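Scroll down for the structure; my scribbles are underneath it.
All protein chains of the complex are present and in place, except for one that has been dropped.
For clarity, chains are labelled A and B in written order, and residue numbers in each chain start from 1.
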Amino acid sequence: MSSRERILGRVRRALAAAPQDDMPFEQAFSRDYLREHGERGVEQTVDLLAENLADYRAIVHRCTAADLAATIAGMLAARGSKTVVVPTGLDPGWLAEAETEQVPDRAESTPQELDRVDSVVTACAVAIAETGTIVLDGGPDQGRRRITLVPDHHICVVRVPDQVVSSVPQALERLDPARPLTWISGPSATSDIELDRVEGVHGPRTLEVVLVDGQASTEVTT
Amino acid sequence: MSGTFVGMPVFPPPAHPAFPQAAHEAVNNPTLRGNLRHATHTIRAKRAKAVAEVSDWAELREAGKRIKDHTLLHLDRYLEQVEESVTAAGGIVHWAADADEANRIVAGLVKETGESEVVKVKSMATQEIGLNEALEAEGIRAYETDLAELIVQLGKDRPSHILVPAIHRNRGEIRDIFTREMSEWGRPAPEGLTDTPAELAEAARLHLREKFLRAKVGISGANFVVAETGTLVVVESEGNGRMCLTLPETLISVVGIEKIVPTWRDLEVFLQTLPRSSTAERMNPYTSTWTGTTDEDGPKTFHLVLLDNGRSDTLADEVGRQALRCIRCSACLNVCPVYERAGGHAYGSVYPGPIGAILSPQLRGTASEIDASLPYASSLCGACYEVCPVAIDIPEVLVHLRERVVQGGPVTREGNKVVLKPAKGHAAERAAMRAARWAFARPGALRTGQRLASRTRRFHPRTLPGPGGAWSDTRDLPPVPAEPFRDWWQRTQGQNGGNGDRGAAK
Partner (left out) sequence: MRVALFLTCVNDTLYPDTGRSVVKLLTRLGVEVDFPMAQTCCGQAHYNTGYRHEAEPLARHFSDVFGEYEAIVTPSGSCGAMVRELYPRMGERARAEGRGDTLAATLAPVVPKTYELTEFLVDVLGVTDVGAYYPHTVTYHPTCHGLRSLGLGDRPRRLLQAVKGLELVELPGADECCGFGGTFALKNADVSAAMGADKVRNAESTGAEVLCAADNSCLMHIGGTMHRLKTGMRPVHIAEILASTEEGPAA
């Protein structure tokens, strides 16, 4: 007997005396919890995102679409970055004003090569206000997972308000499970020393999030 | 099949003293007591705050419980679905009935790659099966990359907490371990390393980075496996998880069969309750999800090893199976007054604390001294149940397992129904319980005893000799009153009140 059969057999025997219900899962219980916490307008949701990102030590910038290139260029310059990894599908305009040398995200790059790059700029798939989380799904403007991991400085651009949701349930609805996802809430941290949070371990130690306003943002209603 | 169980556990329990003996040393170690008190009290207050932020905590907790219960009651179906969906996404699924088999599978897979070292994300399942030791025996070196695991590995120590395995170490001790041991394993600790947590974290970053960058094989567990999509989820803080999950060419994930949730949507519950319960954060810094393999992003080969190792036996017990709902958040450890004073090592298992006290004796059986003593390692105060994000009634299971220890009875071991004999060493207690039951069933007998105690009260000491010293070594006994209440009652109100020695009728 294979271990597969052995385990499945044990599980079936273990459940033989259990009450049988063939009710479909979604009818088996009600999801009484909230879809989001509190009532907020669009602007308040974006403010909450900014607040929660900052609370977990991400550096938050806000600008208009017109100022984005200058903002990013300023951040890279302030950091003194000589090189920056760029996902292949990133809007080239975002880095138009940056003088930093661009390194394309390539399959052939080794982790050691990536380790020598100073910064990375990406977009994101969705951002969650209640938890201060940005989610990357490996889309063309976000690149391979490792490019936002190995360099020590990550600049992530969130288009507000359309990429912002309030809650974890709303984020999951927008995401495709088939894609490799990385949920990021602040720079890497640890609670392993005396159960107290310290920022800065293996992932990027500096996370800068740019909330860039689309033209329509102020007109969108809840 | 049925028979009297002679004591072969699913995997050998450690030669470990019973809990009270093991706890004795920890209780009297002021450094350890101080470290544990500081850490658990810090996280306790933070968790309460993080939970209070979400107004629907009770509903999330109930949903988590129900999702897990539903999954467990249809686990055969969901296991098959996981196999199908992971395979469809490009993963390779293996089944391991016990620790030995899981270790054999993983060692074999590593050898196939031709590599002799692996990087590991903290995983309770691989600790449970002793994977590192098994790999070492095959000439494969496993590097733990979680900071706390690194502290434990470098210190040749044992983990003492589910989330923070080095919780028993304070910053000064960690500095000493790093300074002394890092050079043995790779890049030495920086000169003049101090004990500030930020510097210690930096030292770990530097020490591990070269290992991450050259690693060809990563080994992980998973917090969740989504049956409908074949997605695995790892929740972490440091980024070591992301390193192990994305940089190597081969990824091997060893996952207990109870980690399944049916649908993608179910994550909306656990990704809210787990971070707040474990690190007391709205969200942990990094969560990775992956479904099979992705072209040109991350590992080219992905193996999922589904691990039973006593879980299906636990599933067979209708009271005990709720322990399989556990999402390993460790909130119960952090609020447990017994854990705080006894420390994690006293539990003799990779699963310490209240959840360990109900998991270990189910996964391993109750044959060993330590496993038979674990159900008693609790004052039944209920703080664990109160904070559990999947509402495991730990006190209920503890009492249930106490029954198993003292009364014996039917259990399932390695898939077979067996009948346990009552454990040895409880004979005197059993006799006392029976005698007490006999006396309590006869109010007259109780009264005779009470009166005898009252009449001889002048001679009662406030301390006791022999086994009674367990009480009176630290606590004085209350003085015996001149008369029991019932005598007073009968003397003063018996005529018009109580209804004598028998019956409720009035």
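What we mean here is this: a residue touches a chain if its C-beta (ideal position, glycine included) is under 8 Å from a C-beta of that chain, and two chains touch if they have at least 3 such contacts.
Note that the coordinates shown come from a computational prediction; the quantities given were computed from them, not determined experimentally.
Peer 1: Quick one: jot down which shown chains the absent chain touches.
Peer 2: The chain that is not shown is in contact with B.
Peer 1: Which of B:Val93, B:Ile129, B:Cys332 or B:Ala383 touches the chain that is not shown?
Peer 2: Spelled out, the listed residue whose C-beta touches the missing chain is B:Ala383.
Peer 1: Where does subunit B touch the missing chain, residue by residue?
Peer 2: Per the touch rule, subunit B residues meeting the hidden chain are 19-20, 23-24, 27-28, 33, 318-319, 337-338, 341-342, 375-383, 385-386, 396, 399, 401-407, 429-430, 433-434, 436-437, 439-443, 446, 449-450, 453, 462, 467, 470-478, 480-481, 483-486, 488-490, 493-494, 497-506.
The rule is short, and it goes like this: only the chains that are shown with their structure count from here on.
Peer 1: Between subunit A and subunit B, tell me the centre distance in angstrom, where each centre is the average of that chain's C-alpha atoms.
Peer 2: Here subunit A and subunit B have centroids separated by 31 Å.
Peer 1: Within the complex, which stretch of subunit B touches subunit A?
Peer 2: Touching subunit A from subunit B are residues 35, 38-40, 42-43, 53-56, 59-60, 62-63, 66-67, 70, 73-76, 79-80, 83, 89, 95-97, 101, 145-148, 151, 163-164, 166-167, 170-171, 174, 197-198, 200-202, 204-205, 208-209, 212-214, 226, 229, 231, 237-240, 242-243, 245-247, 257, 262-265, 267-269, 271-272, 279, 281-291, 294, 296-298, 306, 308, 312-313, 315-316, 318, 321, 334, 412, 414-415.
Peer 1: Residue numbers of subunit A touching subunit B in their complex, please.
Peer 2: 2-4, 6-15, 17-19, 21, 25, 28-29, 31-34, 37, 52, 56, 107, 110-112, 115, 128, 130-133, 138, 144-146, 149-150, 168-169, 172-173, 177-204
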